[in-house]
Every structure is written in C-alpha cells, then in structure tokens.
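Of the protein chains in this complex, one is absent; all others appear in place.
By written order: A and B. Residues from 1 in each chain.
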Amino acid sequence: MEAIAPMSLLEARAVEKRYGGVVALAGCSVVIERPGIYGLIGPNGAGKTTLFDVITGATLPDAGSVGIEGRDITGLAPYRLKSIGVSRTFQECRVFPQFTCLENLLFALQLHGGGKAKEAHRMLELVNLHGSAHEPASSLSFGQRRLLEIVGTFIVQPKFLLLDEPASGVNPVLLETLADFLRTMYRERPGVFLIVEHNMQFIMQLANELIVMHQGVVLDRGAPAAIQASPRVIEAYLG
Amino acid sequence: MPEGLLEQVINGLMMGSIYVLVALGMVLIYGVMHVLNFAHGVLLAVGAYVSHLLLSRITGSYVLAVVLSMAVLAVIGVALEHAVFRPLRGNLRNQVIASLGLILAIENTVMWIWGPNALQMKIPSTQSIVALGELRFNLHLLVVIGVTLSVVLALFLFLRFTKLGTAIRATSQSAEAALVVGIPVERVHRLTFALSTALAALGGALLGPLFLVFPAMGDEPLVKGLAGIILGGMGSVPGAVIGALAIGVVEAVSTLYFPTDYRDSVAFMMIVLVLLVRPQGLFGVRVRGED
Partner (left out) sequence: MKTDWRKSGAILGLILGPVGILYCLPFLVSGQPYLLHVIALSCLYAIPAIGLNVMLGYTGLVSLGHMAFAGIGAYTAAVLMVDAKLGFWSALAAATLAAGAAGFAVGAICLRFRSHYFMIVTLAFGLLLHSVMNNWDAVTRGAAGFPGIPRPAPLALGEWAYPFGPLPNFYRLALTGLLVAFAFQWLIVNSKFGRVLAAIRQDEKLAAFKGANTMLYKTTAFAIGSAIAGFGGVLFVSFLRAASPDAFSLAESINMVLIVIIGGAGYLAGPILGALLYIGVPEYLRAANELRLVLFGALLVLITLFAPQGLAGLLERGWRRLRR
C-alpha cells in the first residue's frame, strides 16, 4: 500500500526575516520528521534565535511559513503554543522572579487544567532544586534559574521543546545535572528537542543530529561526528 | 475662505508656538533618556512665575527677565535630573511616577508661595496692536511666534553643527554606542535636561503676558505638547515642532466649526486617533523596543 508522504513534525519553509538592514533569515528551510534531540548550531548571527522567534510566533516572518504536524502556524500568537504542544526557553533566561520555584512550575500547569504539585516536586528533585522549592526565583543563582526555566518547559509535557542556549552561563557541575535531566526527559517522553547551543561539548554528547545554520540558512545537517568533519561547516566557523 | 480662518490660523500658530516649546523639551528628554517627563508643564508655570518676579522686582527689562528665568530653570532642571531621574534610570514606571510627584510638589509650592490667584504680566509688546490687512493682532502674539521660530532654528543649528549637539543626537540614537565613542553620556543627560527646562521657562515667560500667570497654567500646554509629539512621532525633533504647531492650528480652527467648549478635546482626540491609526506619528522613529 502506497503510504501518503509522512507528515513532518516540524517544518520551516523558506523563512525570511530582516531587522532593518540586517538579514537574519535568508530563506531558511528545515524539516524534522522524527522525534530526537537536535542541536541547532552555527556562528553568531546565523539566525538561530530568530528561527526560534518565528516558530514560536514571537515575531512574524517577512516571507515563508512554519508548520507543526502539517498545520501552518506562521504568526500564531505565543499564548496558543501550549495547545499545539510547543514550549520554549529564552537566551536571556526568563522566569518569574517573585514566584517561588514551585509556583513557577505550577503556573504553566494552572492555565491548562490543575497543577500536579507532586510532578513539580519530582522535577525539582531531578535538578536538585527541591530545597529551594519555596524560595523566590530571584534568589537562585543564574545556573539554577536556567535549570528552573528548563524544568518549567518540560512540566507541561510538550511535544516540541525549543531550548535557546540552555548551557550558557551554567557551571560544569550544573551542566552535568542539566544533561542528565534532558536525557531523562527524552527517555520518558520522546519528542522533538531543538536545542540552540554554542557549547559544543555539551551538545555533542546529547544530540543525535546536528543542524548547522550560517548566514540565515541551513548549511548542513547530520550526525555529530559527520558534521564535525564536514568541510563546509568547518569553513563557516573559521572563514 | 471662511471668515475668521486666517485669524484663527495665526492664533493657532501662536498657541502652537508655546506647545512647540513644551514639546521640544519633552522630545529631547525622551530621545536621549527614553523617559517622558510629565513635570514639564509645571516647569513652564515656574518659568512664568520666575520671570514675573524678576520683571516686577529686579529688572524692568522683559528680555532680561526671560533670559534669567531660563537660566534659573536650567539649573533646576539639572538638579532634578541629578536627584530624581538619574537614580531611577532604567525604571520607566518609577520615573513617570516620580515626575507625577514632582508635578504635585512643584505646582503646590508655587501656590503656597504666590497664592492661588492669578498674576498679570504687563509688558510693552502686549500693549501694542499690529495690523495685518483687516486683522488686528496683539504685537506679543507675533513676538511669540517669532521668538519660537528663532529658537527652533537655533536648536536645529545647534543639534546639527555643534559638537555638543551632535553628542546629543548620537546619545539619543544609542547610548551604548555613544559611550563607546567616548561621549560623556552623563553630561549629555544633564545638558539635555537643562536645555529642555530652559525651553519650558521660555514658554512660560512668553505665555504669561498673553493671558495670566497662574499655578496650573502649564497643564494645558503639557497635554497639547504631548499631543504634538505623538502626532509628530515620539523620537523626532522636527516632528515635535510640526506636530505641536499642527495641534495649535487645528484646535484654533476647530472653534470656527464646533463649540469652543470642546476646543481642548481636539488635542485629546488627536492623541487617541494618531495612536490608533499610525502610532509612530508622522515622522516617527522606532525607538528601541520596550519589551
């Protein structure tokens, strides 16, 4: 029986975006068809965060479209992301500073059904933050806040996780905790994890596939080892 | 041409000139420090009172009183920048709230010292009449328009061609870049404040003799000046000038067609309409996002 072409999970089609005179995305296309941990890497200014912004509706593209599970979501208002199973973190790390760690986690749950405090506690324990469960998020160190932010995206059980530089600003000890957490989460609920990272060590050990962006387009993709050896990629980083 | 149109246009240009002076002060501060100083109206009133005091007690010369009053207000402006706005830098909400507190404190100090009754400022130019064709105008009216135009021109030249002026323009485009280039940003802030409060003082000193000097006299010019910079575009200096003049003229002309009671509402409605239809105004500069 001839199968209909599989619906892609996440797809960006010829997305263009400029900010004033600067071209952030120049016809960027990428298709993700399988669950997995995907590393999105590339030199500064390659357009990685902008791609996130377009996918999550934080900004409207000048051209092109983005789709989730076959449905066009270009320009979908950010507050609708939850209902299509998309969750993201931010480069600058955003948490609610006056809410406690627990309240931060329960907030997202509260908006869609009840808050499962037990699940929140478990998550906090996984990242060693259960001791600060009742402390305001502003009292945490930057690395801990990153962990809180990331845990906060997982608690709503999304199908698509977009993490923007989760390792940036996190010390090596916490990085271990973070990597373990991500692996655990993937094991429990495999989905599409799209992770922008500059920390090569971190992303190499986690990702099963790397997508390389350069100057607003996707340059190459493949298994980490292959990408490391790819001449195009090496030139992009060094050239 | 409807009867009275030319007369109203000239009236409008006159009031518009006062609004221009307020608008310029606010747009300079906004451009450089990204803050709206709502206390500008009350500083206009202080300028009027100070010039009245100087005129009646110290010097018989109106011109000297005006200039000295501008100097006094410039000093007050620097003091306010240092004591109130500098410490609150980066927190927009608190800066606006602090400026509200300043309005209250300053306006009521004026009332406390001088009393609530209005004062009169008698100067030669309000006593003379000028004829333009069939119309008769108070000379002072034309003085207001003339002085304002000269000041606008002088400001334009200053911003364009002097070192300090360029520093102000650079800082308003990007404070970080200005720092990198070696511009003394703190000094620029102080100077901008001094400049804008001096302009407010000029507005007050010009407005005073026209009608009366009273504590709340700056409230209306404040809102009209605000409407002017919204219409012109929040970051734009030429926009502020054109916008404020336009508000003055439209408002004056509207009295030919609508009951004068609603004259003030013209400016209020302009604010709402412009923000709904074209929020960046006529010459709007998209200032850094306020997310």
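Please note the rule applied: a contact is a pair of C-beta atoms (placed from the backbone, for glycine too) under 8 Å apart; a residue touches a chain by one contact, two chains touch by 3 or more.
Being a predicted model, the structure only gives us computed values, none of them experimental.
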{"item": "Touch with the omitted chain, as defined above, among B:Ala105, B:Leu132 or B:Ala154", "value": "B:Ala105"}
{"item": "Options B:Leu21, B:Ile168, B:Val188 or B:Val223, residue touching the unrepresented chain", "value": "B:Val223"}
{"item": "For chain B, the residues touching the chain missing from this view", "value": "36, 84, 87-88, 92-94, 96-98, 100-109, 111-112, 116, 219, 223, 226-227, 230, 234, 259, 261-262, 264-265, 268-269, 271-272, 275-276, 279, 290-291"}
{"item": "Touching residues (missing chain, whole complex) on chain A", "value": "56, 58, 77-79, 81-83, 88, 90, 94-99, 103, 107-108, 110-112, 152, 156"}
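By our rule, only the chains that are shown with their structure count from here on.
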{"item": "Centroid distance [mean C-alpha coordinates] between chain B and chain A, Å", "value": "49"}
